[in-house]
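Only one protein chain is missing; all other protein chains are in place.
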Amino acid sequence: MNYQVFWLVMIMKAERLTTFSILGGDKRMLFLARSLCGDGKRVLLGGFDNLKSLGAPVITDVGSAVRYADAVIFPLPCVRADGSLNTVFSDGSVFLTEEEQQAVLRTPVFTSMKERLVRAYPSLKAGMIYDYAAREDFAVRNALPTAEGAIERAMNAYEGTIAGSRSLVVGFGRIGKALTRLLKALGSEVTVAARSEKDLAEIETLGCAVVVTGEISSVKGFDLVFNTVPFLIFDRELLSKTDENTLIIDLASLPGGVDMEAASALGIDAQRALSLPGKCAPKTAAEIIKRTVYATDI
Amino acid sequence: MNYQVFWLVMIMKAERLTTFSILGGDKRMLFLARSLCGDGKRVLLGGFDNLKSLGAPVITDVGSAVRYADAVIFPLPCVRADGSLNTVFSDGSVFLTEEEQQAVLRTPVFTSMKERLVRAYPSLKAGMIYDYAAREDFAVRNALPTAEGAIERAMNAYEGTIAGSRSLVVGFGRIGKALTRLLKALGSEVTVAARSEKDLAEIETLGCAVVVTGEISSVKGFDLVFNTVPFLIFDRELLSKTDENTLIIDLASLPGGVDMEAASALGIDAQRALSLPGKCAPKTAAEIIKRTVYATDI
Amino acid sequence: MNYQVFWLVMIMKAERLTTFSILGGDKRMLFLARSLCGDGKRVLLGGFDNLKSLGAPVITDVGSAVRYADAVIFPLPCVRADGSLNTVFSDGSVFLTEEEQQAVLRTPVFTSMKERLVRAYPSLKAGMIYDYAAREDFAVRNALPTAEGAIERAMNAYEGTIAGSRSLVVGFGRIGKALTRLLKALGSEVTVAARSEKDLAEIETLGCAVVVTGEISSVKGFDLVFNTVPFLIFDRELLSKTDENTLIIDLASLPGGVDMEAASALGIDAQRALSLPGKCAPKTAAEIIKRTVYATDI
Partner (left out) sequence: MNYQVFWLVMIMKAERLTTFSILGGDKRMLFLARSLCGDGKRVLLGGFDNLKSLGAPVITDVGSAVRYADAVIFPLPCVRADGSLNTVFSDGSVFLTEEEQQAVLRTPVFTSMKERLVRAYPSLKAGMIYDYAAREDFAVRNALPTAEGAIERAMNAYEGTIAGSRSLVVGFGRIGKALTRLLKALGSEVTVAARSEKDLAEIETLGCAVVVTGEISSVKGFDLVFNTVPFLIFDRELLSKTDENTLIIDLASLPGGVDMEAASALGIDAQRALSLPGKCAPKTAAEIIKRTVYATDI
């Protein structure tokens, strides 16, 4: 019974914490810092030595940042391959000292790529580590800035308008769905490639044409192709049966779904577009991190 | 190896069959008959004695219909509670004779409510029975006419326009999703009630407000409420905290999600809206049955 | 200079008046009365003798209504052909007495069909009469409930869904534009008939097919036709070249754009749909009257 009471007291949303420390990161972390301050939080930034001042968020050293934190936030990616902090706005390599690791252990830790963090700092394994980037609501929310980023790329690289273009979206997962919606909204004539009868049925109710992913043997008559499937779909074979003036944007995580070399050899404009939320909309990406952190039960 | 050849020959889509017999049903089955004829199929209708002529689809007796069929289609619902055919366009009760059941056993059977059919005619258990209404692609396709039917009901019963109205959609399954999309498209200010973090996140990316289903304690400030959740959500308690001039349309299958008696007592306009595709859009409903039957591997 | 000051004092928006009297009318006027009260106005209703009580709006006799008014509002239509008030919620014929006309003369009068009102009560010619129904912002605002009402009609009469239907909108004025937008939003495949190069160009930018109004010689392949042009476009000749299963909804003011008799003889379902805002969305229609009255400089 005592335990029950204990848990009733302890489980709460991270939204109620007061002081957040952010250890390294890019522009997104600066937007996150400002947004947290906008909510009345205290924010300490460690690993941003090249910045002078940010207003409300306090720029400090890593040691102070972890010492005074109610929660520690690591960026995307969390740390570098060598375990040093991902300090985009700081020169040199900064590692967490033993003491700093002990301080971090006292507080909830919000990070991306939990595995990598723990590999770099095994002592943290004993702590409360929440992988915000692994949460499904994080992925759902990121689908929209990813899709909008893909549209931006297409607008930039394609010499016509999205309105009136003929586009093919390969894959009907979260990002495929968001992309399909935006392309339709902008007046593109959209075809979607999917696999299940269920998905094909849903795509048709959206007023799009369908094609079965496994049955794509040529890509003719499309101005724009967006691939979201992380398998090699656009191999040399299929690219050789693709119109030359087709723009292909590959959103699939590495190694991607397009044989870039073959595309280049065949004179097809194929582009990789990865980490779009952070690149195209860091402010929105920061909001999504904040929302996800806030919604976490700690 | 022989087996392999055998199966290669035998597995095919029902789309390739030639003669379809339809045993009973309402307007949808007439649209289905015409649509099949439009595809060059031969169609025999059994149990439509009150109709004189339909053009290409042949009206005949049940016996002839089953004898010459490559496939037999039962309507929704497939048969009546007493096992008689669901002959909306025929007086009296017609039952399948032993002989007719034997004829049916030779061909693929496409039906809704397979359980009920087999209970009425146990011999059919040995046959090839495909429940089209139980397929997921059928449900996915029907979400759209269901949502549009709900909009039609709302337009009819609500004294304002959907444009500019404040609406609440309870539930974010197939129908809730389709409804949300149409309401947004028509300019309503939509709030959606859902349960999972993932759904709430997705709803927000659509530009709608969210509320957690389990936390609805009052319904204030909405012109239109659409319930899609098959649990008693709008009980007397909640209805007593609902604005009087709110129109509630309950799409959940019986017993539904609204205490109709309490609503009536409280002067709230609450309406049940069931089987909308068949009622509001029989032609589209027929197309969906055809698509589903065609896509079946037999 | 004195004059200037005078006008600066006197010109104001009708929104600032306190007591509004409404003389007759249908459901719209009841919604208008309630909405005015919701804004803190005092509202007197004359000519609603069959109603007992409405809550805040006061039901009274015509004499009192005009005596205490800051402004008088006449409904649509303003008066009957014989000059009696358009008292839908009152039996018998009520005429404004001399005395009542004198009272009305003291206040701004908001009416539809100014001509007809002045013909019935010539003395009012001396007054401040504002024809709200003749204002362009009134017509613009009404295009939306008109278009939505037309969609409601189509949903009701057509046996398929708007989604996936092929529709033809004849005319690209206010109503044609609003209809096109809603049909597209609901997933119809829309063709618009217009006359000017400019309109045809604009229609194409919306992703719709175009046809030149004067060059329509047959109407084939459409499920739904909406006419908004007040000329006899669908004459016997054209109707004889129209698919039989086409639903035609005629929104053009009388005598309309469709030869109804010929349509009936040819077995084509053609329907007149007039005064849609008042019929399908009286609450929205009332809001629009209020907005228009409020925006009037008096």
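The first chain written gets the first letter, and so on, giving A, B and C; residue counts start at 1 in each chain.
What we mean here is this: a residue touches a chain if its C-beta (ideal position, glycine included) is under 8 Å from a C-beta of that chain, and two chains touch if they have at least 3 such contacts.
Please read all numbers here as calculations on a predicted model, not as lab measurements.
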Tell me which residue among B:G38, B:P122, B:G207 or B:G221 touches the hidden chain in the full complex. B:G207
Sort through C:N50, C:T205 or C:S253 and give me the one touching the missing partner chain. C:T205
Just one of A:D82, A:E159 or A:D297 touches the chain that is missing; which is it? A:E159
Just checking the interface: what residues of chain A touch the absent partner chain? 27, 31, 144-145, 148, 151-152, 155-156, 158-164, 182, 185-186, 280-284, 287
Given the full complex, what residues of chain B touch the hidden partner chain? 163-164, 187, 205-207
Just checking the interface: what residues of chain C touch the absent partner chain? 135-137, 140-141, 143-144, 178, 197-198, 200-202, 204-205, 291, 295
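In this text, only the chains that are shown with their structure count from here on.
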Chain-centre distance (mean CA atoms) for chain B and chain C, in whole Å, is 37
Between chain C and chain A, distance of the C-alpha-averaged centres to the nearest whole Å: 51
Residues of chain C that touch two or more other chains sit at 163-164
